[in-house]
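Heads up, one of the protein chains got dropped from this complex, but the rest are sitting where they should.
Naming follows writing order (A and B), and every chain is counted from residue 1.
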Amino acid sequence: MDFDKLLNFWGHHLVMAGVWIALALSLNLINGFTGLFSLGHQGFWGVGAYVTAVVLTVLPAEMGWADAGMLSFLMTFPLAMLVAALFGLIVGVPCLRMRGDYLAIATLGFGEIFRNIAINSEWLGTSQGLSVPNVFRAFLQEQIGLERMAARRAEMFFYIALSWAVALLTLLLLRNLMRSAHGRAITAIRDDETAAELLGVNLTRYKVLVFVLGAALAGLAGAVYANYQRYVSPNQFGFMQGVIFLVIVVMGGMGSFSGTILAALLIYAVPVFLTFAPDTWVIPIFYDPTQGGVVHRSLKDLWQVFFSLMLIIVVLLRPQGLMGNREFSLVKLWRRLFGKKSESASTSGEAGA
Amino acid sequence: MADFFNFLLNGLSIGSIYALIAVGYTMVYGIIKLINFAHGEFYMFGAFVGYTALMFAFGVPASGGEPGYLPLLAAILVAGVATAVLAVIVERLCYRPLRNAGRIVALLSALGVSLFLQNLGQQTVSANYRKFPPTIADSRFPRSEVPLDSIQPGDIFSRNVILTYAVIAEDGRPQQRSATVALAGEPVEAGQLAQARALAQNSALEAHAYSYARVTINNKQALIVVTLLLVAAGLYLLVQHTRFGRAMRAVSVDFEAAQLMGVPVDRIISGTFFIGAFVAGLGGVLAGGMYYERIDPLMGLMPGLKAFVAAVLGGIGSIPGAILGALILGMSEKMVEAYVSSGLRDAFAFGILIAVLLVKPSGILGRFEGEKV
Partner (left out) sequence: MSASASTTEPLLAVKDIRKTFGGLVAVDDFTLELAPGEVVGLIGPNGAGKTTVFNLLTGVYKPDAGSISVRGVDTGWLSPDRITGLGIARTFQNIRLFRDMSVVENVKVGFTPVKRQSILGAVFRSPAFRHEEKEIDREATELLELMGLQDLASARSASLAYGQQRRLEIARALASRPKVLLLDEPAAGANESESADLQQLIRDIRERFDLTILVIEHDMPFVMSLAKRLLVLDHGVTIAQGLPETVREDPKVIEAYLGQEAHQ
């Protein structure tokens, strides 16, 4: 098969998988590690993406600047983080006073307000969205002097590296944070908010910190996404998209980094691989005379149905997520599969008193 | 000023739609403290059952004749019961096992059910909009009939005179249309009158010309409001004056105490889901079906969220609160749409939600529960 076709197909999915991992990890900080239940993460992601579009498209046009250059491109990342963090603050501060399910609904409300404002703002391109110029490729072609084909390949490799670097950065940052006094305070809040406060943990400070940091990291992922996709529109950041990230966090385990990464990869990859299923692999699913009798659907179509069913089943069988708050480790897996009984008991974390 | 009252009536009917969904939300929250995210999907499901019933059982599209109240009533009842049964099954399978697992876990399950019903709908009945079969003819009140023959060119009417007629649509069924005969305060033009007479002559159903009051309400909207009143009265009697209602209140005040006192808690919860979903299902037929005449698998999402906002606004757990909150939300949304910006309607609704949660989380009529240490 043609190298460029392969690169385009797999490259795209690699970039997106990296973005998903970064988003799921930052959502896990809020929902999993801290136990705040946010349904608005897609909003922070969207803010980051829109900041990118505004910096590269709207501002140059409105202000009559020259076309966005490499400097603007590089600025989109910190700016997206900064503005998203600001939104995290705006959402986080009032939401502190709410608990559990009320918080969930309020963050959902914030996410929808953001989308609604984008839809109604001429400046933000209404429901049509905004396109983002391909600054990086222009740079490769004009400044570096690459040919068109070479520039396209280089661009794809760049975005694969960038999105996975952002995912890695998110992982390291959150992992280090969680392995410190701050991480212990955050876990304590999740386990027992009142007891944590009585041990001197400042609830306000940590909840705001978690919202701001989670939002900033989602904003960074948004900047990567907007620059790569070169298009932002309100529908990309809808409630349903947020639910997918939430499902990743739930399935991966509220408070497990490796679980989140595995779940993000799995949930991203399954529908991609299902597109390879032959067209003849269809399942009769419904009888509807208004659609001409028996309705057939492919496996890829049914993935969404299966996915939501899986969410229900996981929640029913393992409310703490597939991994719980444990981390996946090949060594432990090896011991568990092939080790002696006593060893596997001691690694299961259930050491008795 | 007349515009204002028209908007208000319009908002009242939209609020009534929210209210039909919101009562179920609030009843379920009141009794098991669960935000049943799938409740909007019950509304959607009801609309589709009503659609199926009208299309295939009561032969409305096949008959091609004048639609009527009886098939609509039958469709509402079938949809209500089917939705209620679905809700009882969902509660039994997806919520009951999680009753002691914490609110967030149950909320996740509800989210899963909501997604499942939406996605299953998209893959079975397809994601496309479909037109709901005609139910009852559209009309507005108050109005008075002006016999078309009595109108002469040059006559001046103090109100608009509108002709209601029908044409045969592509699907072979009569479809209602309207045309202006005369504008208020302006002499009737001969050409326009002749055209109206021709339309009336060729009308598929009987044609009438009416002069309308400045402030009018649509008969379908009125039907929704009346249904809400009936539902509210029924729920009041049920909750205040039946054994079931007493048990329901007991469970909502103290779940464990009620259980110890021998209240059949499981059956009461099933019953609550049944009633809440029955009302949402009939709301789906009335609102999505009869009124908007457009249904699709995602139609429950927004009304469901709005109904939740309404329930919170009124004080979640309180049935009168949910109805009051829904009516206030519907009317204020309409005002925002009319006088501020139609696009910002949803942002406004969610803004209300956040404001209520911040300022008075117990809502207008609710009571707030503190936490025990």
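Just so we're on the same page, a residue touches a chain if its C-beta (ideal position, glycine included) is under 8 Å from a C-beta of that chain, and two chains touch if they have at least 3 such contacts.
A quick note: this is a predicted structure, and the numbers were derived from the prediction, not measured.
Peer 1: One chain is left out of this view; which of A:Ala196, A:Val243 or A:Val315 touches it in the full complex?
Peer 2: Of all options in A:Ala196, A:Val243 or A:Val315, contact with the hidden chain holds for A:Ala196.
Peer 1: Which residue, A:Ser127, A:Gln143, A:Ser180 or A:Thr275, contacts the hidden chain when the whole complex is considered?
Peer 2: Counting the whole complex, the residue in contact with the absent chain is A:Ser180.
Peer 1: If the missing chain were put back, which residues of chain A would it touch?
Peer 2: Output for chain A: 173, 176-177, 179-185, 187-188, 190-192, 194-204, 209, 255, 325, 349-353.
One rule holds for everything that comes next: only the chains that are shown with their structure count from here on.
Peer 1: If you average the CA atoms of chain A and of chain B, how many Å lie between those two points?
Peer 2: For chain A versus chain B, the centre distance works out to 35 Å.
Peer 1: Taking the complex as given, what residues does chain A use to touch chain B?
Peer 2: Its residues touching chain B are 37, 94, 97-102, 104-106, 108-110, 112-113, 116-117, 119-120, 194, 239-240, 243, 246, 250, 285-286, 288-291, 295, 297, 301-302, 304-305, 307-309, 311-312, 315-316, 319.
Peer 1: For the complex, give me every residue of chain B touching chain A.
Peer 2: That would be residues 33, 35, 55-56, 94, 97-98, 101-105, 107-109, 111-113, 115-116, 118-120, 122-126, 130, 301, 305, 308-309, 312, 341, 343-344, 346-347, 350-351, 353-354, 357-358, 361, 371, 373 of chain B.
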